[in-house]
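Here the complex is missing one protein chain, while the rest keep their positions.
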Amino acid sequence: MANHKTSNASQTTREAQELLSVRHLKTYFPIKSGVLQRVTGYVKAVDDISFKLYPGQTMSLVGESGCGKTTAGRTILRLTPKSAGDVLFEGKDIYQLDAQELRALRPQMQLIFQDPYSSLSPRMPVGEIIAEAPRQHHIVPKAQFDAYIDKIMKDCGLQPYHRDRYPHEFSGGQRQRICIARALALNPKFIVCDEPVSALDVSIQAQIINLLMDLQAQYNLTYLFISHDLSVVEHISDLIGVMYLGDLVERGTKKEVFARPLHPYTQALFSAIPVPDPDYKMNRIILEGSIPSPANPPAGCKFHTRCRYCMAICKQQVPPSYEVEPGHVVNCHLYAGSPVVDDLVGSDDMEQQLTREKLAASGDIAAGAATARGQLSAEEIVSETLKEEARADSQGAVLDRGRKWMQEREQQLERMQADRRQVETAAAALQDEAAPAVRPDDSSKTEESLK
Amino acid sequence: MRKYIVKRLLWSILILFFVSFLIYLLMRSLPSSYVETVARERAAANPQVSYKQWLERLNELYGLNVNPLQGFFIWLSQALRGHFGDSWYYGVPVTQKFGSVIWYSFALGAAALIFQVALAIPLGIQSARKQYSTLDYATTVFALIGISLPGFFFITILKMVFAVNLGWFDLNGIVGRMHDTYSPFRQFLDICQHMVLPTLNLVIIGTGSLLRYTRTNMLEVLNSDYIRTARAEGLSERRVINHHAFRNTLIPLVTIIGGTLPGLFSGALITETLFKIPGIGYTSYEAMLAGDIPFTMFYLTFMAILTLLGTLISDVLYAVVDPRVRVS
Partner (left out) sequence: MARKSQKSANYLSARTIRRTAKENRRITRQFEQKLNRKHVAPSEYATTMKDPANVLEVEDLKTYFFTDAGTVKAVDGVSFTVPRGKTIGLVGESGCGKSVTSLSIMQLLQRPQGQIVSGAIRLTQDQGQAVDITQMPISAMEKIRGKDISMIFQEPMTSLNPVFKIGSQLDEVIGLHNPDMSREAVKERTIEMLELVSIANSRAVYDMYPHQLSGGMRQRVMIAIALACSPKVIIADEPTTALDVTIQAQILDILRRLKDQINSSIVLITHDLGVIAEMADEVVVMYAGRIVEKGTVEEIFKHPSHPYTLGLMASKPVVSRHVERLYSIPGNVPNPIEMPDYCYFRDRCDRAFAPCFGEYPPMISLSPTHKVACYCYQQSADTKE
């Protein structure tokens, strides 16, 4: 707990740096009924969430549909009114700002939606979609404006000649790029990404995730990433918050949460992720029933209706936040021995834990354990993964098989490369003259001759 | 549900109040009023009393010597007690005149509606099932002609073909020349015969939109996932269409047809007028031309009530036929 102390001591300095701090935020939607539309209850969409974010970080909110992820994101941006709590952006409480101040702050906090189809105006050329808001907000001087938009578009993987095309002429992935460019053009510090890749195909997903991560590095962006796809979340985030029925039930660094999920709900959620490996032994925790209605959540711990560890106390008392490990906070009575923390103190420990992890990782890199895999081909990535898996596998047979296969693979790769070099010139020639003339039955002969 | 209906009714009353007020204002500000016409006639017939004097006396007699606001409230207080006054033009109590003509309109409207529904729904369903077939194109053309060309155009053609050229029906009127000499059954047949052309005309104009509506709805339903599920279950195409798809197409149709039910009493102004059928449409047309304020007020308020009732019925029916609305 020494860390804990120091974090308290450095609190003041930290406060100055942090980009976003959310404290006990709640968003309730009234349920109206009757002739006079009296309020008869509330849907507790977001029910007490707290966390802090520092510049350049990515925090992910995960949870099942209807657990309040999107509402949380929108409330943080003051697009949906809060019911209680504070949202501090660079130390300013955004719910205290008047309309004009808020307008001035808007460019710094942007939102990217799930559906790239409906969030683009169909009658506006792409260049205009991207340029409209920055022009209004005078983000750059007039003289440099065009160059600026071109640069933003280029950074988002769009070509300058795309400027005067319309959204319907683009594919889903490209439209999401347009959405990202539109947000980025306002020079934001903080972007809420609400399921930005859920509507996209796997290979397009990869492009967009890479783009988001590149832009983060380039512009030091801070993301609040909302997703239900845990594998994407694990790839992109530094910090993770798990939501259930409006509550933030567990939060911590990505490594911590994925390595040691503490909350029974998190455990069930993680165990449900399908792993693309047929050898993987399933140890599924299957949750019974479905999410209760947020209008009428269970008393005590909201998860107690589906929890396998449910105890007597769970039905009566709302569990407080326990800091089980530095920076790893969980709302569950199972961890009653651990110190209870005010939410924000936990967040600071989370930050420190992250820094430690980052340092450790860079040490690894220095040791040469990790390579710059960005440049590898698909096959190399897969094979390396398999290599790793094989290494981890305790069974000798599997190891052997893997090794043998890898050797074969490498030989094959070499052969192929040689082959490729050899025929490259031939290919050019083939393309020039023979290609149109190659008849189906000829091709095998051509090949043999090439060999 | 009850609460909802009560709420809707309260709203309707408010709307009715303003609507009737507006109508009254409009009627009062028409350029040539009934009194003026009568005064002019009387002055012409009897030069001793000038037009001005006649006008004054008549204004007093018909209660037009007050300002429109007062006039309206006088009318309203009477109307609330069920006194709609005497028709100026017809000279009998408004309600009596109304009672004597409404059934012609109702019979015409009901016959037309029955034929419309009987034609539009099966044709609409068939043309949706066989999209882009000859049948589909034919019904589309038929529907579009019915929707887009005005009623009087068809009336002229119908009269031309069936009354003038073929001579099967009379040109206009509700009874033939020999009506009084017939036995009661022959009299009824006579009236029916005179209703054929007007009904046909209404069917031509009205079927198109209902048909297109059925077709669009059916197409949408046929492309829905649950129809695919029904087929995947192995149900025969007949059952898929007649049971699963039809029930879903019925939801919007029932509400639309339910909404038109009160309209049966509103009369078909153009058709009745051109065929000289003494229905409510024709009667009120004459009354309006003459500037008969009591009758027109009664008729237009009645229409407003019917319209409000129509939307209410269609909303209530929607909740009745659609389980998704019913429960919440």
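A and B label the chains in the order they appear, each numbered from 1.
Assume a contact is a pair of C-beta atoms (placed from the backbone, for glycine too) under 8 Å apart; a residue touches a chain by one contact, two chains touch by 3 or more.
Owing to the predicted nature of the structure, the values given are computational and were not obtained by experimental measurement.
**Q** Going by the touch rule at the top, give the shown chains the omitted chain contacts.
**A** Those shown chains that the absent chain touches are A, B.
**Q** Of the residues B:37, B:96 or B:229, I need the one that contacts the missing chain.
**A** Residue touching the absent chain, from the options given: B:229.
**Q** Which residue, A:102, A:133 or A:213, contacts the hidden chain when the whole complex is considered?
**A** Per the contact definition at the top, the residue touching the missing chain is A:213.
**Q** Of the residues A:17, A:40, A:96 or A:231, I need the one that contacts the missing chain.
**A** That would be A:231, which touches the missing chain.
**Q** Which residues does subunit A use to touch the chain missing from this display?
**A** Touch set of subunit A with respect to the missing chain: 64-65, 161, 171, 201-207, 209-210, 213, 228, 230-232, 234-235, 258, 268-278, 280, 282, 284, 286-287, 289-291, 370, 372-374, 376-379, 381-382, 385-386, 388, 401-402, 405, 412, 415-416, 419-420, 423-424, 426-427, 430-431, 435, 438, 440, 442-443, 446-447, 450-451.
**Q** Touching residues of subunit B against the unshown chain: what are they?
**A** The list for subunit B reads 132, 223-226, 228-237, 244, 247-248, 251, 321-324, 327.
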